[in-house]
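One structure follows; several queries about it will come next.
With one protein chain held back, the other chains of the complex are shown just where they sit.
Up next, chain A:
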Amino acid sequence: MNGPAGTGPSGGVAVRFKDVFSIIGPPMIGPSSSHTAGAARIGRAARQLFGPLPKRADVIFYGSFAATYEGHGTYAAIVGGLLDMATDDVRLPDSLAIAEQSGMQADAITGKGLFPHPNTAELHLYADAGDEKPAFTLVGTSIGGGNIEIVDIDGFKVKMTGNYPTLVIQNADAPGMIAIVARLLQQHGINIGTMSVDRKSRSGEAMMVLETDEDFPPTLRGELAAYDEIHSVRFVHIT
């Protein structure tokens, strides 16, 4: 594109809504884009990051989510997302029953304390129903029109919209890690759109979240995992 520099949001200014389909769309099962479609996407992002079907899920609601989750089917939508359903999956309204049949116990909880956005959900996923500590946690916000922002994964502060193919890497906080990842992506001709990095402590665990323009080749996981410093490689595809 050849517009004057700086006039377009893509010319350096971050935009919350990336394109025409974040305004017209998504196709979805009603009744609420933020409380149903956005919620389903938050649940689905959590599921894809976690991997298998969790045996148990605590769904903690804040703000407007806490006030109105019953009426909008927010809870059913998040549970549907945890079952890897898309926003226009006709089974969404029946997700609670389907979860039960599939062996996932789920609980809706009203959260207390601070939250980053009026529509915030926190998910605690457990590998086993009896576990005391969750195996995975995620905080997501639903910012309108089905658009979301995942702001926290396992305690790492991140920025992830789910609008692009997303790569989530957990690694040792060591020099050169970002370069390794960037180089591998470059070799595959993958362009990085956005990237967020956080770490728990100096030289401790770190997380990278990369949103890219292209899909990932199947070999990428192995190529990344070959590095000792890289502890986990996960992909999210909920565009």
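Keep in mind that, in the parts below, a contact is a pair of C-beta atoms (placed from the backbone, for glycine too) under 8 Å apart; a residue touches a chain by one contact, two chains touch by 3 or more; residues count from 1.
By our rule, contacts and distances are computed from a predicted model.
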Protein that the absent chain corresponds to, by UniProt name, given "DNA metabolism protein", "Cell division protein FtsX", "Nitrite reductase" or "L-serine dehydratase": "L-serine dehydratase"
Touch residues of chain A, complete complex, unshown partner: 1, 3-4, 7-11, 13, 15-37, 63-64, 67-73, 88, 90, 92-93, 117-119, 142-146, 213
